[in-house]
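For this depiction, one protein chain was excluded, whereas all remaining protein chains were kept in their positions.
Right after this comes chain A.
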Amino acid sequence: MAETATATAKRTVKFIITRRETPDSAPYTEEFDIPYRPNMNVISALMEIQRNPVKADGTKTTPVVWESNCLEEVCGACSMVINGKPRQACSALIDNLEQPIRVAPMTTFPVVRDLVINRERMFNALKRVKAWIPIDGTYDLGPGPRMAESKRQWAYELSKCMTCGVCLEACPNVNDRSSFIGPAPISQVRLFNAHPTGEMNAHERLEALMTDGGIEGCGNSQNCVRSCPKGIPLTTSIAAINKDTTKHMFKRWLGM
């Protein structure tokens, strides 16, 4: 960004950050003016606040707490609401954001402090739907069946999920009045049921989604598919699993 580089270090970026001290305390906002650097993202701005925790009005404050790991949009740890949309802070480039930049935690999840949330329910959901391939035996089970290349290609897209939680934050049916498991684990059921070895336990995953808070919680707002940073075809997965669970329901009735 040659034109921005010449616009000297005097330039600042305005941030309005929603914070809170403890999980139960009331949220509040604080404003920051952060010196602009070319190519900075929301994480590097938060690092700047960590180095120099001074608010826009010049008074000192505590550093804003956040989580991040990979810094390349593959771990999902830095997910937060930036200018109203849930997304990863590490891939949110300042140059592409409208100012003031409003940053808030994804409140669909329990907030631990400031921007740190507890995404445990994502991982519990994966356990609940058995999102793995059981290969353990008391003897060597040998190699499993091969997966067709055409299937592998679309299944690979589903495997990109990083359990970031953005799709749950976007979903109007994931809230404290509903027990809906959310879009991501439904798509994972499709992924593991597509696997030739995983398919052998397909019914267990479908049945997990046919209990309370399972796939029936989807109301087709389709916000998930528009929000997923990995471009995962969540609504296609949901409709495909709708078909599979419906078939499974009839098969069970008929005793097949």
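Quick note on the criterion: contacts are C-beta pairs under 8 Å (C-beta built on N, C-alpha and C of every residue); 3 or more make two chains touch, one makes a residue touch a chain; residues count from 1.
Rule of thumb we're sticking to: contacts and distances are computed from a predicted model.
Choosing from "(2Fe-2S)-binding protein", "Phosphate-specific transport system accessory protein PhoU", "Sugar ABC transporter permease" or "Succinate dehydrogenase cytochrome b558 subunit", the protein name stored in UniProt for the chain missing from the display reads "Succinate dehydrogenase cytochrome b558 subunit". When you scan A:P53, A:P110, A:G144 or A:P233 for touch with the missing chain, the hit is A:P233. In the complete complex, the hidden chain is touched by one of A:Q99, A:Q153 or A:N175, namely A:N175. Note on the undisplayed chain: of the listed residues A:C70, A:L93 or A:M249, the one touching it is A:M249. The chain omitted from view is touched by exactly one of A:E48, A:E67 or A:E216, namely A:E216.
Looking at chain A, the residues touching the absent chain are 84-85, 170, 172-173, 175, 177-178, 210-223, 226-227, 233, 235-236, 238-247, 249.
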